[in-house]
Structures are given as structure tokens and as C-alpha cells.
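Once you've had a glance at the structure underneath, I'll fire off some questions.
One chain of protein is taken out of this complex; the other chains stay put.
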Amino acid sequence: MTEVLLDSLPKFATMLQMLVGFFAIIGILIFAVGLIRGRAQRPLAIIVLLGPSLLLVTVGLVFPAIRTIILSFKNSSSTDWVGFDNYGFIFTNPGQQRVLLNTLCWIIIAPIISTALGLVLSVIADQMKGKAEAIAKSLIFLPMAISFVGASVIWNLVYAYRDPQYEQTGLFSQMVMWFGVDNPPNWILMEPWNNFFLMMIMIWVETGFALVVLSASIKAIPKDVMEAATLDGASGPRQFVFVTVPMIRGTLIVVYTTILIAVLKVFDIVQTMTGGNFNTSVVANEMYNQTFVQFNVGRGSALAVVLFVAVIPLIYYNIRQLRRERSER
Amino acid sequence: MSARIETRPDADQRDRKKVRRAFSSPIASAFVILICVLWTVPTFGTLVTSFRPQADAAKNGWWNAFLHPNFTLANYQEVLVGSSGSNLQGGIFQSFINSLVITIPATIIPLALAAMAAYVLAWVRFKGSDIVFFTIFALQVVPLQMSLLPILQFFSNGVKIGDFQLIPPMTEAIQGFWGIWIAHCMFAMPLAIFLVHNFVSSLPSDIFEAATVDGAGVMRIFYSIVLPLIKPALASFGIFQFLWVWNDLLISKTFANSPFILPITYRIQMMTGSLGSRMDLLTAGAFVSMLVPLIVFFCLQKYFVRGLLAGSVKG
Partner (left out) sequence: MRRSHKTTVAVLASLALVGSVAGCSGGDDGGDDATTAASEATMSAECAAYQDYAGHSGTTVDVYGSILSPESDSMETAWKEFEECTGIDIVYTGDNSFESQLPIRAQGGTPPDIAVIPQPGLIQRMATLATGTKAVPAPDEVKANIEANYSSSWVDYATVDGEFYGGPNSANMKTMVWYSPTAFAAAGYAIPTTWEEMMTLSDTIAATGKKPWCGGIGSGTATGWPATDWVEELVLSAKGGDVYDKWVAGDIKFNSPEINDVMNILDGWMRNPNYVNGGFGDVATIATTTFQDAGLPILSGECFMLQQAGFYGAQWPEGTKVDPDGGDVAAFYLPPYDASTGKPVIGGGEFFVAFNDRPEVQAVQIYFSTPEWPEARIPVATGWVSANKAVDQSLYTDPIDKLSAQYLTDPEALFRFDGSDLMPAAVGSGAEWTALTNWFNGTSTEETLAAIDAAWPTD
């Protein structure tokens, strides 16, 4: 044990050096730019504050995204141009169409349920007594702390199915039997409902996120707004719909957007629960399989581009929202 | 854990009475309890399974463990000190420390950078700043898996334009934890900036106007006004970032050049065995790796319960 600790000292030293170095450099830069008077400060400040992020994002995401777009017009080994063939495959192959349909279901259902559930829970939890609130939030937040692989272990113990002549290991199957069903369905095979059973896992994970962020936002609603609403005689549900929700609209959209993007990229759950079999594959999972298991780099890249495109309406909506917020301010 | 609603001023409590009436009805409470139970039972079942002998766990469901109690610590023993857990490469404790060394900077640095960038994009706007913001926002959707190879190539080849080496290879520089840290920072930026931007932009504009009138420059407003105000927001985003990095395996194993620096998720993956799942060990391993995220969550929980911006706007 002591040996392990001694061994790890250099690692912590590296870490500290890194952190100290980073903050020293950033701190000095911020301080130095802060000293500059007059019009020169503003552009320099923008460069210092925004530059590092832009650099990281350009190298780590912009270039890879451009590369992916280029590869999506090439064949499986990226040696020849194939035009829109890969896209043609995605939109005409029945298996792929099913993948697109599943993804559509995911992005419609999972983010709305997570966000709505998080919102309702946050309003109720806000009214609970201190300790109860903390416990409730912690329990619902708990799944966030579990990796997706851990989550699939956990949910395997819920959906597992065996023939009724043997003892069940899955809680869900057993519960259905307790309620008098002789032979529960094999949930994971039950098309198309198996998609919803997988979505349940995502909702289970993301509701905690929605709850925590929304509840913080509700508590931040200024007192005077609530006071005014109370004086106007707004009752509970009315106050919720006409005061609380509009006041946190910005956060609501941020939460919904974040979960929606997480859902678009969902891949671990599907990979570990079904491997994309039984008509449960989604775009992100198919992208991974095509690119890294089957080495169809072209098709995999085209699927990634489909993800990029899918997010465009969301960007548009967020832009409108931001403009609106600015004009109100 | 310590923060309570009771600590809020009385006036605040009164304002909420009306809403409370609607949402503190028995039905509402029952709903919360129901969701809490639904949300916890699967995890609880797994926790029970992690204490059951392998043969029992394979035979029937975890609820049987209460009818015929038969618990063992063998799974945890195997995970923590058993042959698959510890004998080679320094054991699970070393990977635990690696996880810390990877996660701490990969949480703090994106936070700092995101705070800086979000402030500029929200308040120090310039021509094209919205385009920059929405480009960064859109980049959230770039799948991690598609970025791994180009980033690795960037590290090992640098950037070449024709024969001219614009950026030299960094193979030496990314030895050790560097590659992992940098990659984590890259992937964290879009969401971090997007979320922090939401908080920064909701600060009342009169603060900025007043400070500008007082002659404070762009930089001074950042470190003396914005930074203190968004601290709770940063803390709460920090938790999410911490959890994501802690639970990551893909980035670490792509950018680590030696198994001696791989995180605890690697150790758990090794335990599952070449031929797939050892449920008994996997459940125990999952709980061991959850320990730190849970501790962090409970330590920073006051920010959640009290509210991300509660302390700030009042000022």
C-alpha cells in the first residue's frame, strides 16, 4: 500500500505542476491584459479568454468533423470518391431505414420525458422539507454517477428473461409474474417495444441531470416575481404554468437541448444491451459498427454526418431563443 | 447535505406557499416517492447481487437473497485484492490514483476555459461572436469516436502543409497523462461553454453597465465580478464533467501509451474476463468505481439544493 502511494507521488506532482503551470500562465495573461488601458484591451481580452477554447475545439472537433464529411463521400477504405452512394445506402437500405426510424423515436421521446419528469420533480422537490428534498434529489441523481456500462449491468438484472418453468433473474419479468402473468414476454426481443425499454435506461440516467439543473434554476427565480404573482392571486398550478415555467424557460431549453444531443449520440446503452440487434440499432451505434467493427468507413462517416444534420433545427431554435432573450434584457 | 430550505429568509418561504399547496399534496409526495423507488430499485438490486455468491446470482433473482439470506464479501475481495484485481501493474489502488490524476485536471481546466469563453461570447460580443458560439454549440454532436483518430494523428504527425511542418509532432510531449488530459479538454469544451454560457448570460445587464460606468475594463469585470458570481454554476457543472471523465474508458485507452496510467474503468474492464461478463465481479466493480463520484456528489450537493444562482443574483 505504501509502495503504491510512493509510486503515485510523481503522478500527483505532474498533475500539480500542470495545474499550477496552467493557472499561472492564464492568470498572468489575464492580469497583464487587464493592465492595458484604452481600446487595445478589448481585442486582446477576447484573444486571451477565447483563444485557448477555440484552439482546443478546432483541433479536437472542427478538423475531425470536416474529415468525417469528406470521408462520407468516399468508399469503405477511403480510396475512391463515391458521391452520395453512402447516403443512398443509409436512406434506401431497409435495415438502415429502421435505424433512422428508431433514432427518430429516441430523440422525440427520451428528451421530452426526461425534461418533463425533471421539471415536475424539481417543482415538487422544491416544496419538500430540507432533508426529504436532499434525499429525493440524491436518489434520482444517483444514476448519473453510474457509467453506461454499469447501467447496462444494472438493467440486465431488470429485463432478464427465462422460461417460466425456471426461476427468473430479471426483476421486471418476476414482477409481471407476481401480477399473475404466466409467461412474461422476453422484453429485449419484443419489437418494437424493446426500443422503449432501452430508452427507459436513458431516461433513468438523464432525469437526474434535468432535475438538478432545473431545480437550481427554480430556486433562482427572484423573490419579487413570486411575490407579484401571489398578490395577483395566481394559484399553485397557474403559478407553475404562467410564472415558474416562463421564468426558467431559458434553462428548460438548455436542459432539453443537452439531453437531446446526448440522446443523438447514445451508443453505449444500445451496444451493451442488444448490440443493435432485434431492430434496436440507432444512428450512433450503427456509425460505430460500420466504422470500427465492419470497417465501412464511408458509411460510418455518412451516418455521423446524418447526426450533424439532425442537430441543425436545434441550433436554429437555440439561435432564435438567444435573440429573444437578448431583446428582453 | 447541510443546506436546508429553512435557511432561506421567511419572506421567501411565504412566497412559495401557494405553489406549495398544489405541489405538496399527498398525491405529489406519493409521486416523488414512487419515482425515487423506481429509480433506486435497479441499482439496489445490483448492490444486493454484488454481495451474492456467483452460483446464487446465476440461479435466481436478487430478491431471493432476502428470503434465504446468503451473502458474501468474496466478490469485493476478488475485485480489490484478488488476482484479477491487483497482482499485476500495481493493482486497483494504482488505477484508482490514475483516475484521480486524470480526472482532476480534466475537470478543472475545461471549467476555467469555459468560464472565460462563455463570458466573452455572452458579454464581450464582437463581429461573428454568435457564429462562434453556435459553431461551438453544434460541435457537441461530433461523435467522440470519429475524432479519436484525427487527434491521434495530430499528436503524432503534427500539421504539415505540403512539405512545410507547421506544427511539429508531439509524440514526446504527450507521453504520460498529457494526451489524455488534452483530449478530455477538447471533448468537454462545447458542452461546458454551452452550459456556462447559459448561466453567464442570465446575469442582469445592469451589473455590467454599472461596472463599465465605474471604468472597469473587460478583464476586470471578468475576474472581479463574473467569476465570483458564477462560482456555484461552475461547481455544479464541475460535477457533471467529473462524472463523465471518471466514467470514461475510451479516451484514456486511446491516448494512454502505457497500462500503468490507465484509470479504474480499465481495471473493471479487465475483470470482466476475455470471454465476457462475470456478473458477480462486474457488479462489485461497478460499485467500487461509483464510490468517488458519490462522495464528490454529496460534498458538492449544497450547490444543488440551494440553487446554482441563488447566492449570486441577490448580490
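General observations
Think of it as A and B in the order they're written, each chain with its own count starting at 1.
To be clear about the criterion, a contact is a pair of C-beta atoms (placed from the backbone, for glycine too) under 8 Å apart; a residue touches a chain by one contact, two chains touch by 3 or more.
Nothing here was measured: the structure is a model prediction, and the numbers come from that model.
One of A:T14, A:Q41 or A:Q321 touches the chain omitted from the figure, and that residue is A:T14. Note on the undisplayed chain: of the listed residues A:S53, A:Q174 or A:T272, the one touching it is A:T272.
Listed for subunit B, the residues touching the missing chain in the whole complex are 54-55, 58, 83-84, 87-88, 148-149, 151-153, 155-157, 171-178, 250, 253-254, 257-262, 269-277. Where subunit A meets the omitted chain, the residues involved are 10-11, 13-14, 17-18, 21, 25, 28-29, 47, 75-80, 95, 161-163, 165-166, 186, 188-189, 271-272, 274-278, 288-289, 292-296.
Criterion: only the chains that are shown with their structure count from here on.
Inter-chain spacing, taken between the CA centroids of subunit A and subunit B, is 12 Å.
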